[in-house]
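One protein chain is absent from this view; the other protein chains keep their places.
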Amino acid sequence: MNYVTFVLKRAFHAVFVLLGLSLIIFTVSRIMPGDPVRLAVGSRAPQWVVDNMREQMHLNESIPVQYGHWFIDALRGDFGVSLVTRRGVAKDIHEFFPATLELALFSAVISLVGALILGSLSARYKDTWVDNAIRVWSYLGIVTPSFVFAILFVLIFAFWLNWFPTIGRIDRAFDIARITGFMTIDSLLAGNLRAFWDAVVHLILPACAIAMGPLAQEARITRSSMADNLAKDYIASARALGVSERRIMSRYLLKPSLIPTVSIFGLDFAAGLGNAFLVELIFNWPGLSRYGMSAMLSKDLNAISGVILTFGVVFVVVNVIVDLIVAQLDPRIRLRAAKGS
Amino acid sequence: MKRRDLDSYKDLNDPVQLAGLKRDSRRENRARNWYKFTRNPLSMVGLITVLTIVVLAVFAPFIAPYPEHVKPFTDFKNASRPPSAEHWFGTDEIGRDILSRVIFGFRFSLMMGLVVLVIVVPIGVLLGLLAGYYQNSWVDSLIMRTTDVFLAVPPLILALAIASILQPNLFNAMLAVCLTWWPWYTRLVYGVTSGLRNEFFVTSAEVTGARLPHILFREILPNCVSPIFTKMSLDMGWVIILGASLSFVGLGVQPPRPGLGTMVSGGTRYLPDQWWISVFPALAIVVLVLGFNLLGDGLRDLFAAEDS
Partner (left out) sequence: MSDAPLLDIRNLEVDYRVFGGTLHVLDGIDIRVKPGEKIGLVGETGCGKTTAMKSSLGVLPSPPGLISGGEILYRGKNVLNYGQKKMNSIRGREMTMIFQDPMAALNPVFTVGRQFEPVLRHAAGRRLSGSEVREMSIAALKNVALADPERLLDSYPTQLSGGMRQRVCIGMALSTNPKLLIADEPGTALDVTIQAQVLSLLNGLVDDLNTAIILITHSLGVVREMTDRVYVMYAGVIVETAPVRDLFSNPRHPYTRGLMESVPKLSGGGLSSAIMGRIPDYMHPPGGCRFHPRCPNATEECRHLKPALTTVGTDHEVACHLYGGEKNRAESSGKSAPNGASKESPAGGERTQGRNLHA
């Protein structure tokens, strides 16, 4: 019962945030200097085309009505036509988004798993050389922008060591039918293991470049929360009552220590999506970020709105999931939320 | 009771008197903590790095070996030279000294960080104070729900979108970063303020008829100072990264001006053979951000020790 209340509250909040976001995007798209219609149809189009277009885009109506039209269209998944691809923005998003999501999820897994391993090693061997090495590494990870990691990785692992390919999602020799849009899954569905491996190899460098920052951040947080909790009375108390060391480590310590790590994960995932914008450029990754980037550089308003709203939705959904997991881990949050504060 | 009466009233159980005493001991603490700060090697490395870079940036025309390479300049004879005694960081594809350009590039990065924080911090802090003070009212909901919305998009994406819609230049890049960054300060200050809202010293100020600005800025704000300063020092690093990222995609510092991000992206075309063209500016970003982070962590420890 508690949990249901919590979920409902969280979902309501998410919907509200998305509404606000749509308002911001709409506002931003209307404050753009210059006439959006002129931009859309080109400078040589005759005036009547422009007028027709204005009518079509409801630009002659009052601003609230414009927003209403825009919002209803957006709700139906209609973001208009992209200037760059001359196709519906929704169609473009459908095509490019899975590549970005695949990359983001892959890097999320890398960062989370890596952070838990490094963080607990660091806490367990606190103040030894293991801990110090991990701390120095996570410091560097935090301060280095992901596009710098991307360049260094390409240079070292792709060009110099030749371990990984530099660009794209898969070797062109493979012709994998698109089913889910996830190259790894599609290649598995096609039963082509070599293609699957090739897709994974293509994923590793860009995913690592994106994962480095979050990994470092999460490792640092895991370390400090584990070290803190290790000194807590309830650990000493459990030991005093004869609870086995293995159980203490794997449950009594791990569960409360996971809470801050998982909490920060939502933000880190967002940072990862943002960084994907730059990393996809460097790796020539045919994803939504690269699409969004080219839309931004050519002031393709419809595409920009669509892309940002998509990322907003992903971010909000991820955060709801993260909150639900955290609430699952931490009864205090669940109880407080259910009480209604 | 008149203010003068209060001052002459000596009783250690009186919180007003205690506050006065606390200020002296706080100064003492600060002196001791500064000593502690200087004893922490990492914080000192951070401070020295930041100071060095600031000096380099301020006196760039006198320090950079080839200051003329920052202006439109070509020297194809010396193009794409690897690092050497003459050109420590090598030269780029049109023969400009990369070290000189990096030194000038620090100017843009520091300016970015400074301008953004100078604009963002007062706005964010004021909104946070208001929302925290008028807790659970429409002011609170309006401000805090707005921050929720702004924080619902990854900052880099929002900044990219805003910057792309405006003209691509440094000013608009700063504007875009400002628009994405204020909610963090609002949240930070809101957290502290709402915790202090019902504390005795706030209530007593209200009861004695203090005006709103006094309560906000003289009673509550001093309690937020240490987290704000810590965050500012850490944020210098993040804002610099954000600015470099915008420059990297061509939405910040415009060539031929030497933005660090601009230089990195310009150099990617010449990977892997002329790696130095983008690697050195990239490392410069890392060093700069590292400096601010070490400094910020040092400050955080300092303030944490002071609080306890």
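Going by the order they are written in, the chains are A and B; count residues from 1 in each one.
Just so it is clear, contacts are C-beta pairs under 8 Å (C-beta built on N, C-alpha and C of every residue); 3 or more make two chains touch, one makes a residue touch a chain.
Nothing here was measured: the structure is a model prediction, and the numbers come from that model.
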Left-out chain, listing which of the shown chains it touches: A
Given A:I72, A:L193 or A:A236, the one touching the chain that is not displayed: A:A236
Contact set of chain A toward the excluded chain (per top definition): 126-127, 230-245, 247, 251-252, 255-256, 259, 329-332, 335
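Operating definition for what follows: only the chains that are shown with their structure count from here on.
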Chain centre separation in whole Å, for chain B relative to chain A (CA means): 25
Contact set on chain A toward chain B in their complex: 13, 16-18, 20-21, 23-25, 28-29, 31-33, 139-140, 142-145, 147-148, 151-152, 154-155, 159-160, 270-271, 273-275, 277-278, 281-282, 292-293, 296-297, 299, 301, 304, 308, 311-312, 315-316, 319
Residues of chain B touching chain A in the complex: 145-146, 148-150, 152-158, 160-162, 164-167, 237, 241, 244-245, 248-251, 264, 268, 271-272, 275, 278-279, 282-283, 285-286, 289-290, 293
